[in-house]
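Here it is, the structure in full.
Some chains omitted; the rest stay in position.
By written order: A, B and C. Residues from 1 in each chain.
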Amino acid sequence: MSSYPYPMLDKPSMIWSRQTDKSKDIKVHEWIETAGEAEPNWEDYDVTILGVPLSKSSISTSAASENPEAMRQAWKAFSTYNLDEEIDLAQLKAIDLGNVKQHVTNIEYTHQQIQDAMVAMRTNHPHTLPISMGGDHSITAMLVKGWKQAHPNENIGILQLDTHFDLRDPKLIGPANGTPIRNLIESETIQGNHVHNIGLHGFFNAKELKDFADKAGLHYTTMKQARKKGISNAINYALHQLEEEVDTIYLTVDMDVLDIVHGPAAPAATPGGMYSEELFEAVQIAGQHIKVKAMDIVCLDPRKDVGEQSVKSAVHTMLSFLTGYCKR
Amino acid sequence: MSSYPYPMLDKPSMIWSRQTDKSKDIKVHEWIETAGEAEPNWEDYDVTILGVPLSKSSISTSAASENPEAMRQAWKAFSTYNLDEEIDLAQLKAIDLGNVKQHVTNIEYTHQQIQDAMVAMRTNHPHTLPISMGGDHSITAMLVKGWKQAHPNENIGILQLDTHFDLRDPKLIGPANGTPIRNLIESETIQGNHVHNIGLHGFFNAKELKDFADKAGLHYTTMKQARKKGISNAINYALHQLEEEVDTIYLTVDMDVLDIVHGPAAPAATPGGMYSEELFEAVQIAGQHIKVKAMDIVCLDPRKDVGEQSVKSAVHTMLSFLTGYCKR
Amino acid sequence: MSSYPYPMLDKPSMIWSRQTDKSKDIKVHEWIETAGEAEPNWEDYDVTILGVPLSKSSISTSAASENPEAMRQAWKAFSTYNLDEEIDLAQLKAIDLGNVKQHVTNIEYTHQQIQDAMVAMRTNHPHTLPISMGGDHSITAMLVKGWKQAHPNENIGILQLDTHFDLRDPKLIGPANGTPIRNLIESETIQGNHVHNIGLHGFFNAKELKDFADKAGLHYTTMKQARKKGISNAINYALHQLEEEVDTIYLTVDMDVLDIVHGPAAPAATPGGMYSEELFEAVQIAGQHIKVKAMDIVCLDPRKDVGEQSVKSAVHTMLSFLTGYCKR
């Protein structure tokens, strides 16, 4: 390279990642490695990041398929150092595996690929923490099924941050984005009483879905209840409840849990929801819990965003979760 | 209909309201009936909803005239079931009467139509609760005058959620959107000391308007005071005060009471205002009060909205008020 | 109705369609009837309009699924009277059949419904002219297959206004929006030399697709060639060529044929394309031709529109085509 005759240029490969000053500031995209041609040494990695760009399974049209790439662009503006906690995420070794391949017209096929991806992650390097960037909420059912396939004897619990139950009937609309929790219960991947939903509120869940939830034994803390007792208490309570019953807690964050003002890119966000700093606090606490072994972030359509507010919140959510993980 | 040869089609009439699954989920537009050709049986209805698409009376250009239709579109995304309170609004029978007719160039004529509409509602079915969707705040003066015309012996109180006093002088600018409270006082429709305004704050009311308010005996709780004592306490205090003095409390919600971040479509919203969940709490409490007999929502210009945030908040405000009504 | 006690109101059913003056101005939504509960007298109708809200079959995320409803809203601003031609479309009897039912997660199933819808139209009332509002371009393959199923002995030609060949390989990506013409050729629904594409230009078709086109005997006139000889001459030339060979000419308008400035809502529109008045002229000429028996308009995503420019152009395209039809 010494012979490259352009000292005054930033090469293309340097443009995105170029440091304007030569400080030791590490940005997130400089920390997270990306899977390339050579076989990584899987032993070394603490965290794997997976893009799942599927949103054809959404009831309404959604470009949540563009979220993984949007998050990758947005995290270039984040340092690895969390000033509040004085924790540097760079102590973890993380790798971005890329995106699950998508079939243009066969959703079922894509769903199977997603499940296979989780099986492969659990098989190839079961010690790593998988973080999945959706895509819509239908992917959660596939990812959890993949986990179950890899670990058939585990009891899996779900900690769900969501404005909705996601208990619509897949028999009527297929495995769409309103159905994952019911899908998991009815396929006996999980038990209804191993789910705890935090964030339900307002006029956004049919009475019959609540009745289904009650009958299935689901636990839930509404947004109002969570605020009354404090977000951290609500999360800790849910974690305590789940840890008694299950081996693994899967954390799924539907970004529509955010108030519509805080998550404008979540197509189903509503007034009266969670604020972003409440969400960051919630996932950091979850990240600290020993049984929380996987996480996903779903239902964010970057085309609906206002000035990257929501996508940056999604990245912050991921990093806050990892901050908790470092504190274990 | 059995002979309709298109089993694979949704007819036009079904497109908007189609259920993607056949669940018993009732959306608000499926619950609120719409006045058609046949004479409704007025005895049956608990609630009437009236659109008042007038905003030519605004000091600055406003498309608040488009709000009634925007709210009707937006409420298709709301269920009737309030999960927080475990109340189903479908227990009420509600009918959308349509919109007050508008004259293109004669505002005075339109104002008279609005007043007449309230007189007709109070005459035809005085047991129902009228909810009016503005339009700008000038309509409140006409609606309250209509109530007074129908019930000349009642003392009417006003519970006003607003960033402004709305005490500008109609002698100078006509019955415009800055004037309704003064209009009502000076026309002796109401007494100044029967008004309680909650939400005033910042630099958005002239000193002379405050002086007028004080001289007229108006009550008010600023936003800062309301937050200090708690929104629910502030509302309850105002209701207690009014219930001593008046027969009927008319609730008027100027959406510019919202912080500009929470109500971007309210042209006069400002920083430092109310948050949407505070507004929902406030109107739910008001809805529970036996003397609160009418409500309007005004000054929302859907063209200024950001991703339907404000219009959805307006719908939520109406539904939260009705939740309170169910709890009476 | 004489007893309805609200003379000052527009009922909900009147709000959208209300005439601000009582003129005899007929707007398009007042002319096109909508299929309701009662069985229409199919004998009477000249034109049927079908919504095909499928865009999950698009290679990139598209909300072209929202186009049928967007066109229905937009045509409320159009009169039936074409001043340029002194033709009133109201001389035709037209009915909006509604939308083809959509499965949330099974694209193949929806595709079959689309084909069935065309079969039903050709069976129930073969004398009417079907106009289909997409959806993405994948629907054209299904609609033409439906026609072929209903009329197995007909030779069908395609007049395609498009920036692209749409000859990508369905074996690789399924019957997606880049594949319909190849799909039709390879399924032997049509012959390659019965296709004439007008509007190709620039850097938006791979060399191998042109080679496929040439081998399959497709005809095409590039945008530059069409402008050089005049749009009307180009269309007339293509129609003459096709009328020699086929029984039925199916006109398919991919709105991305428009220059990106004229069709901002067509996700694949590019610089260097057709101007809207050129498109109107083209389809009006096609509409006059006796063998042009069906038409569709596809690949318009209303969420990408700028001030309804593109959706209004889509409506104008449909109406210009019908103007030609009246001139037969």
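The definition used in the following text is that a residue touches a chain if its C-beta (ideal position, glycine included) is under 8 Å from a C-beta of that chain, and two chains touch if they have at least 3 such contacts.
All values derive from a computational prediction rather than experimental measurement.
Chemist: Please report the number of identical subunits in the complete assembly described by this file, where 3 are shown.
Modeler: 6
As a working rule, only the chains that are shown with their structure count from here on.
Chemist: Specify, for the interface formed by the sequence copies subunit A and subunit C, whether it is same or different in terms of residue numbers shared by both sides, with half as the dividing line.
Modeler: same
Chemist: Need the CA-centroid distance for the pair subunit A / subunit C, whole Å please.
Modeler: 40
Chemist: Hunt down the residues of subunit A that sit against at least two other chains at once, touch-wise.
Modeler: Counting only residues that touch two or more other chains, subunit A contributes 59, 173.
Chemist: For the complex, which residues does subunit B have touching subunit C?
Modeler: Interface residues on the subunit B side: 1, 3-6, 8-16, 20, 34-39, 50-51, 69, 72, 96-101, 104, 113, 116-117, 120, 123-124.
Chemist: For the complex, which residues does subunit C have touching subunit A?
Modeler: 55-59, 61-63, 65-66, 103-108, 138, 173-176, 303
Chemist: Under the definition above, what is the set of subunit B residues touching subunit A in their complex?
Modeler: Listed in rising order, the residues are 20-26, 28, 78-84, 86, 88, 261-262, 276-277, 280, 306-309, 312-313, 316, 319.
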